[in-house]
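Note that this complex is displayed minus one protein chain, with the remaining chains in position.
To keep things simple, chains are lettered A and B as they appear, and every chain counts its residues starting from 1.
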Amino acid sequence: MRLPKFEYIEPKSLKEAVKNLSADPSGTYLLAGGTDLLVNMKFGVITPARIIHLKSIPKLSYIIEEKEAIRIGVLTSLRDLYTSPLIQEKFSILSHAAREVGAYAHQVMGTVGGNLCQGNRCRFYNQSPFWRSVRPPCFKAGGEICHVIKKPRECHSTYCGDLAPALIAMGARVKVLGPQGERIFPLKRLYSFNGKKPLSLRKGEIIKEVIVPQSSGKGVYLKWRWRGSIEFPIVSLALYIEKEDNKISLARVVFSGVGEGPVEASGIEKMLIGKTLDDSIIDSLSREVPQTVSPMRTSIYSPAYKRKMAGILLREGLDRLKWIN
Amino acid sequence: MKRILKLNVNGEDLEILVEGHKTLLEVLREDLGLTGTKRGCDLGTCGACTVLVDGRPWLSCLTLAVAVEKKKITTIEGLAQNGKLHPLQNAFIEKGAIQCGFCTPGMILTAKAFLEENPHPSEEEVKRAISGNLCRCTGYVKIVEAILSASGRESRGE
Partner (left out) sequence: MSEFNVVGKREPMLDAWEKATGKAKYTDDLSLPGMLFGKILRSPLPHAKILKVDLTEALKVPGVKDAISGRDIPKRKYGIVPKAKDEYALAIEKVRYIGDEVAAVVATSPEAAEEAISRIKVEYEELPAVFDPLEAMKPGAPIIHEEVPDNVSATIRKEFGNVAKAFKDSDFIFEDHFETQPVNHCPMEPQAALAMVDHFGKVTLWSSTQIPFFLRRNLATTLDLPESKVRIIKPKVGGGFGQKIDLYAKDFCAAFFAMRTGRPVKFVYDREEVFTCTRQRHPMYIYLKTGVKKDGTILAQQFRVIADGGAYNSTAPLMITLACFFIMLPYRIENLLFEGYHVYTNKPVGGAMRGHGIPQVRFAVETQLDIIAEKIGIDPLELRLKNAFQAGEPHPAKLLVQSCGFSETLKKAAEAIGWREKRGKLPFGRGVGLAGASFPSGVSNMSHISSGAIVKIERDGSVTLLTGAADIGQGAETVISQIVAEELGVRIEDIRITAADTEITPLDPGTFGSGVTLRAGNAARMAARAAKEKLLEAIAEKMEVSPGELEMKNRRIFLRENPDRGFSFEEAIKIYQYSDRPMPIIGRGSYFPPAKEPTTLLHEDGNFSPAYSFMTQAAEVEVDPKTGRVRVLKMVTAHDCGKAINPMLVEGQLEGSVVGGMGQALYENIIMEKGQVLNPNFLDYGIPTAMEIPSIESIEVETNDPEGPFGAKESGEGTQLSPAPAIVNAIYDAIGVRFKTLPVTPDKVLEALEKRER
């Protein structure tokens, strides 16, 4: 499978990249690790007129600890992220999530920014031209119809990234650079929940770094897949809680693989506040989960199975955090 | 559009004229004749095309050749030094870790990068490291054995 032709740009600075991107935001794509973009290009679902290679820009790979937060450069590789002693020690949920992406080479090539911006996936979309020729093109691939729900001009492709749920659970923010300068906003707002255009970045904006607040709580990242490597999550869960006097004072519950973006189960989060984690609470909340997520049939796994596994993951996650203060 | 590409492959500086949209895998195999790097899935899921870029494992089928111009690329052809096989190559041969051989180049290069990061790995760590390199012949048993034995050998300075 050959790549389509494109113009290749190596900017010297992020500012220059922003300028290039702003010139034609719809026809220009950013290349970091390439493990997602190049597959989609080979499948012909993305046909960039221009590719901006960000790795030519120096000094975007770093992990810096400050008093209030750590700052992670957008081009930090997943491998560097999870092998960092700092991350392993203080942000184990994050090192765990990064370790679960693809396999060794994907982790070396893949970057924090690339993983956060990983394209949404769908069984009708991430396929070859031959495979897709069986039906009219789907809305996301430039056609009119969504084959998942058989309705026009909708897209329910699913977010399947590993890092975003963990980072959202940690309360991370992103710093982006755009034509109007820098802005910082909570990572969860990066996701539009529009399958066709899953990121809410404005024209010409590029992520520069991720800011993760120092925290006192504990978290886990649980990825459910059938084999121990390569696969995207069928469902995954990032869970983060802070306790005061053994009662939960802050809870974040974020799923991947069940919606058009990383899905924060705010209902469950609210129910957790003020509670002590005992078996009956864990049991009742886990039973609640299948009703609070609504995955669609976008992969080979059924929505009912994803819902069921989401509940099982929450039970497992809460069980693990039960004894940790 | 064709462009001049400057690559450092197996320690040699090369200048070649290629289409700008070619992957590293295509350039290695088709323009440089380095067919030791294999195309197994072309979609980054089998690991057969793994090469080393600055010593780390890289899926050459998902890498634009232009994007690694300033890097040091090592393919399986560049692993033996002065006619002397790398300990991993010897271990793979002697332990029966090679059957059809199609996954072997990617497997050996992945193992090389891994052992450089982690010279004394556990069996579980080895399995995780090569879990993106698929093999249908061996059931991985002898591959894991070979990597573990090479790690021992390296530490003994053989």
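We take it that a contact is a pair of C-beta atoms (placed from the backbone, for glycine too) under 8 Å apart; a residue touches a chain by one contact, two chains touch by 3 or more.
What you are looking at is a predicted structure, and each value in this text was computed from that prediction instead of being measured.
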| item | value |
| --- | --- |
| Chains in view touching the one left out | A, B |
| From A:123, A:196 or A:320, residue that would touch the chain that is not displayed | A:123 |
| Contacting the left-out chain in the complete assembly, out of B:7, B:46 or B:148 | B:46 |
| Residues of chain B in contact with the chain not shown | 19, 29, 33-43, 45-46, 48, 75-77, 79-80, 85, 89, 92-94, 96, 98-105, 108, 126-128, 130-144 |
| Those residues of chain A which, in the complete complex, touch the missing chain | 1-2, 103, 123, 128-131, 133-134, 224, 226-232, 299-302, 305, 308-309, 312, 315-316 |
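Criterion: only the chains that are shown with their structure count from here on.
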| item | value |
| --- | --- |
| Contacting residues of chain B [partner chain A, same complex] | 1, 19-23, 26, 42-45, 47, 50, 56-59, 61-64, 66-67, 110, 113-114, 117, 128-133 |
| Residue ranges of chain A in contact with chain B within the complex | 1-6, 8, 31, 34-35, 38-39, 42, 51, 53, 55, 79, 83, 102-106, 108-109, 228-230 |
